[in-house]
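All protein chains but one are shown at their positions in the complex.
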Amino acid sequence: MLAYLVRRLLVMIPMMLIASFLMFVVISFSGDPLAELKTMQPPPPPEVLHAMAVKLRLDQPLLDRYWMWLSGLFVGDFGPSIHNIDIGAELVKRLGVSLRLLALGIVLAFLMAVAASVIGAVLQFSWADHIISFVAVAMISMPVFWLALQLKRLAISINQELGFRLLYTSGDGAGMTASTPWDRVLLLIGVLALPTIALSMQAFGTWSRYGRVALIDALNSEYVKLARAKGLSETRVVLAHGLRTSLAPMLTVVAAGGAGILGESVVTETVFQWRGMGDLLVTGIQNNDVYVVLGWLLVAGLIIMVFNLIADILYAVLDPRIRYER
Amino acid sequence: MPSSTPASAMSDRAVEIGQAPAQEQVYRPWRAIARKFFSYKASVVSLVILILIVLFAFAGGPLWKYSYAVSTSDLSAPPSWEHPFGTDHLGYDLMAGVMRGTQRSLSIAGTVAVLATLIGSIWGAVAGYVGGWADSLLMRIVDLIMIFPLLAVAAFLARQSQGGEHGWLLVALVLATLSWTVLARVVRSVVLSLRTREFVIAAKIAGAGPVRIIFRHLLPNTVGPIIVAATVLVASAILSETALSYLGFGVQPPDTSLGLLINQAQGAISTRPWLFYFPGLFIILIALCVAFIGDGLRAALDPKQQRK
Partner (left out) sequence: MNIRLHGLTTILSALVVLTAPTAVLAQDNLVTGELITTVNSGTPGKGGEVTFTVTRDITNWNVTSALGNNAVVRTVTLPIVPSAFMVQPDFTLKMNTDLLESAELTSTDPQTVVYRIREDAVWSDGVPITGDDFIYFWKTQNRRDCPECLINASYGHDFIETLEQDETGKVVTATFSEPFVGWQGLFMFLYPAHLAEKHGDIAESYNNFLSNEVPAWSGGPYMVESFDPGQLVTLVPNPKWYGEKGPYLDKLKFRIITDSTQQLTALENGEVDVIYPQGATQDMVEQAAGLDYLGIDFQMNPAANWYFMGLNSKAGPMSDIALRKAVLTAIDAGDLKAKTADPYLRNWPHMGSVMFLPNEAGYADRRGARGYGTGDVEKAKGILSEAGYKLSGGSLLDPSGKPVSTLRLGFPPGYPAANDMARLITGYIAPLGLKTDLLTGPNAHADYLLSGNFDLYLNYFSQQVFPAVKAGQIFLRDALQNYFGFNDPKIEEIIGKALAASSIEESAAILSEADELAMDYAALFPIYQLPTALIYKEAILNLRDNPNQLGPAYNTAEWGLAE
C-alpha cells in the first residue's frame, strides 16, 4: 500500500507542474498588475513604474518568468509581491491562522454530525429525524455569508441582552488582551464562536446526512443484530457497536471533505476579517498579485493532497476489504 | 486496478451528492422509477415548487407590472401589495429584480449542469471503457482539478470577467470547467462495472466500435447516477455563484443574479431587511428543492432501498 501511495504522489508532480504553468499563463495575461499604481492620484513618476515592473519581472519573457518562479521555489523563494510581502513567510503565518479555524470548524461539524446521525438513525422517521434532516439540507442550501451576516446580527442582540460583549463580529483576536484566565476563556469563545459556527454548518449538513445512512446500515448489519440478540442494552448496541462501525466511513468522508472546507474558509475569513489563507487569496486576486495567488494554489493543492492521502489510508486501515494491488 | 474506488474519489463534492457506490441498474423500468419517485412527498412538493420558481423567473418578468430596469417613485418601500418584495433606494421593484436575478442564477446553474454533465460523462465513460494508461491519464487529470478548491480557482478565473451582457457566461463556464470532474468519477465507476457485462461483450462481438459502445450501450445505462449528480451540480453552482458575487468576482452589474442582489443588500440588513432576505430565501428555496428532488431520484433509482 505504501508503494501505491508513493506512486500516486509521484504521478501528481508532473500534473502539478502543468497546472502551475497553465495558471501562470492565465494570471499573467489577466490585467495589469500595475493598474492600481497607475490609477493612483497623483500617479507615480514613470521611473517608479518602471522599477516596479522590473521588480515584478514584467520586463522578462513569460517562459523566463515561469522558470525563475519554479527554480526559486527550491530555495524557498515564492517570487516578488507588489506589496512587498515575503510570500513564503506570509503563507506559513496565514496557514496557522486558517488551520486554527479549520480544525475547530471540522471538530464542531463532526461532533454535531455524529450527534445528529445518532438521533436520526435511532429515531428513524420520527419527527426529530425529519427536523434534523431538514435542518441538514437547509444548512447545505444556505450561502455561507448570508448565514454569517445574520449570525452577526444575532450576536449583537445577544450581547445587548447580556449587557456585555461576549461575541465579537470581526477579527481573530489579535491585539486583544485579557487579564484573568476566565476573561481569556471568554475572549477566546467570543472571537471563535461566530466564524466556527458559520464555517461548520455546511459540513455539518453534509456529514450528518452521510452519517445517518452509515449508522442505519451498521444497525441493520448481522453483527449488530447478534449483539442485540445477546441482550445488550440498546444504548450500548448503538454506541459501542453501531456507531463504532459507522465512524469508519464517516471519518473517511471527513478527511476527504475537510479539505473542501478550505475553499469555504475564503468566504468565512472575508466576512469575519480573519487574516488567514482565504483573505490572502482574495486580496492577492484583487491586487493581481501573481505570485501570491500561485503560492496560495500550490500550498492549497498540497494540503488537499495530504487530506486525500489521509482519507485513503483511513479507508484502507478501517476497511480491510480494500487492497491496492497494481 | 484497485478493487474498489479509493476514498478520495469521493471528495468533498462527490460526498455532497451522497452518491451511492456504482449500482448495477441495467434497463430499469422507467415507469416504476417514476412511480417510486412520486411516492416521496418531499420530492414531489419540491419539484412543484421548483417548477413554480422557474415559471416565476422566466415567465414572471413580462407579466409583472414593474420591470427590473425601470425605477418607480416608491423609494425604499417595505413589502406591500403594490411591491410584494419592497423596493430599493432608487425605487426599483425588488420582485422584478428577484425574477431577473433568479433567471440569471438558474441560467448559470443550468449551463453548469449541462456542460459539466456532458464533459464529465463522456470523460468518465471513455476512461472507464478504454482503461489502461488512457484511464490513468484521464483520471489523474480529474484528480488534479479536484485538488484545487473550487471557489478559489473560480474566483481567480472569474476575475477575468469584463462584465457586459455575456459576463455571466464566463462565470458559468468557469464553474462548469471546475465541476465536471464529479460526473467523470461517477460515470467511470458505473462504466467499470458494466463493461464486462454480457450486453457490452455481445455488442463488441457484433463488431460495434468503441464510440458506438460508449454512446449507445454504456452511457444510456448511467443516466440514473448522472441525473442524481447533476441535481447536486445545480445546487452547488447557485451557491458558488453566490459566494463569487460576495467576493466581487461573480456576475457584474448592470446584470444581476441572486448572489449579487444579496451582496448589494448586505449593508441594508438592518435598515431595509427585505432587500437582503428575499433573494436569500430564493437561493435557499432553489437549493433545498433541488436537494430533495435529488434525494427522491436517488431513492427511486436505488434498487436496494426499500420504502418502509
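Order of writing sets the chain letters: A and B. Residues in each chain are counted from 1.
Here is the rule we use: a residue touches a chain if its C-beta (ideal position, glycine included) is under 8 Å from a C-beta of that chain, and two chains touch if they have at least 3 such contacts.
The shown structure was predicted, so the numbers you read here are calculated from the model rather than taken from an experiment.
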Missing chain: touched chains present in the view: A, B
Chain not shown: contacting residue from B:114, B:169 or B:268: B:268
Given A:12, A:87, A:119 or A:255, the one touching the chain that is not displayed: A:119
Subunit A residues that touch the omitted chain in the full complex: 30-32, 35-48, 51-52, 82-85, 112, 115, 119, 128, 131-132, 135, 138, 147, 150, 152-156, 159, 165, 167-172, 174-175, 270-271, 273, 275, 279, 283, 285-286, 288
Contact footprint on subunit B, counting only the chain that is left out: 71, 75-76, 78, 89-90, 159-165, 167, 248-249, 252-254, 264, 266-268, 270-274, 277, 281
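The definition used in the following text is that only the chains that are shown with their structure count from here on.
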Averaged-CA centre spacing for the pair subunit B and subunit A, given as whole angstrom: 22
Contact set on subunit A toward subunit B in their complex: 11-12, 15-16, 18-19, 23, 26-27, 30-31, 125, 137-138, 140-146, 149-150, 153, 206, 209-210, 213, 252-253, 255-264, 266-267, 270, 281-282, 285-286, 293, 296-297, 300-301, 304-305, 308-309, 311-312, 314-315, 321-326
Contact footprint of subunit A on subunit B as seen in their complex: 1-4, 6-8, 10-13, 15-16, 18, 136, 140-141, 143-144, 146-153, 155-157, 159-160, 235, 239, 242-243, 246-249, 259, 262, 266, 269-270, 276, 280, 283-284, 286-288, 291-292, 308
